[in-house]
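Only a portion of the chains appears, each positioned as in the full assembly.
A and B label the chains in the order they appear, each numbered from 1.
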């Protein structure tokens, strides 16, 4: 596949700095790109690489255009990273379903698979499950009974969708993620069962489901627990990274981002456009407001208002946390300072006392 | 399925506040329950929902009974959450094995599957593995050679039980969990092998097993490593949430709870009824006493006595940690205070000095 710079430019809504007859055959990093490749620059950390690039074209913002070396055409975009995403998608189109069910797929006779869907070998589609148009189900995927998978979904190898869970359209499941595992619900019972008396953790049936709305992506080995009753919901356009835990009855608002290894406890609701950075933990039964951003490794134990930025464990306002983090390494010194100050005050007290007596 | 309030009440060991001829057809949340549903109240966060509920019955404690609206019958229970678990289980009974091996299951001829067990399509049962009575093995489960699975177990899709590991009775494995992965044991060898000299991490064979006792539940994508030698043990009635790491030779005591994304390092022993909240980390070779409770995101680096409650990283007594957490946001201010105080003391010293000289 190749595009002239003029065509590429137009397809990604960029404007180009120079003549645009040149052919571009792909996208590449600033470091590895040759004259027929289009690279991308936005992070000032990589300025050195930009100045030295041998790329034929570089997507940049208006402000950075002057930095692009003379050997490259600047493709100036209002949203450079978006323009790069579009350019890369031209050269790396999403996989397209090759309609058909592998003879080595185990599709239950009571399942409904759209004729345009592609079901690979080594998958299991349970009774009364439905697979929508143009959806691709890779090897080793398990879709359990009564699960519903929408149109244009991509289920990667080893993903599990448990019974009755619902996926919208254009949902991507990365490998080995789990949709609809039981929530962690146990009632501590001091008495136990007549045939087996004594304390036990009695299982609370996890009878609800997971509903994943359109355009969601779920990361590898991420677990979304089904609701105790009702639904755990992942809102439209939300993106969830690898190894994330979403507990029962959580609601994740549209366009939210949950970065790797973050976790949300039961019944907590996230508004629209919330960002949880890596390894964040959120306590149960809270509400995180629209557009709130939580810094990496933070622990959220209280409701978060709309638009707030929080950090730390327990999480506080991000600016306060920055000040705190700057002060923390001085704490040992501070303890010493206070001890010294205390001695000086004692001496002053004694001196003043002596002064008084001496009169 | 439906029950009269009188029968439901008796089945869950509750007593009811009013006439009990009404039929109940299921359990539901306070918000979604209609007149034929039974809801549940215990967390004061949901008081508003209780007051507005249209449920036909609400399970509550004696103390909360007066809050139940007149339109609902209060089902008063000594352990309301336990009573709710029992009520929900009446309407959502656990799945029952439909005896038989799917023709699409790959069961090794040397495996022993109880005739009452149910083996789904797309499973692999290895040589000399045994599957107990009434156990259900869902699609995509891998039970490796010589593994032993007890009676009435439920192995969800994609769970892996590696060779020789042992599960007791009534064990539930959530999807894609791993029982018996190799422990992380490597000896740093400065010399390396004759044919490949130089430093290397030499693998220490992980020759032991995992033994899971009765009534344990293991969460989705949770990993329980086999012992280097001997056994990693998950004690009777313990419940482990999703994405938890249990390292080689760990012993988890009976009825312990390990919440999502917590991790326990090698050879550490947990007593009975220990609770690790979400994202807790415990260093290796420690002992956590019976009934100890560790707060979310804490890092435990020392033995914990019986009954202790610890928080923070490194973990300290929970009350001390509460005081610490309350003080922390004031740290930047404290630094300023000490600086100001220091100036005032300097001024005092100068003034006193001047005072003395002036005499």
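Operating definition for what follows: a residue touches a chain if its C-beta (ideal position, glycine included) is under 8 Å from a C-beta of that chain, and two chains touch if they have at least 3 such contacts.
As the structure is a computational prediction, the values presented were derived from the model and not from experiment.
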item	value
With 2 chains placed, the number the full structure-file assembly comprises	3
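Keep this in mind: only the chains that are shown with their structure count from here on.
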item	value
CA centroid of chain A to CA centroid of chain B, Å	23
Chain B residues touching chain A - in the complex, by the definition given at the top	27-29, 32, 43, 45, 79, 81-82, 84-86, 88-89, 91-92, 94, 104, 120-122, 138-140, 156-158, 172, 174-176, 215, 217, 219-221, 237, 239, 241-243, 255, 257, 259-261, 278-279, 296-297, 313, 325, 328-329, 331-332, 334-335, 338, 341-342, 345, 348-349, 352, 355-356
Residues on chain A engaged by chain B in the complex (per definition of touch)	106, 122-124, 126, 140, 142, 144, 158, 160, 162, 176, 178, 181-182, 184-191, 199-205, 207, 221-223, 225, 228-230, 243, 245, 247, 261, 263, 265, 279, 281, 283, 285, 297, 299, 301, 312-314, 316, 320, 323-324, 326-328, 330-331, 334, 337-338, 341, 344-345, 348, 351-352, 355
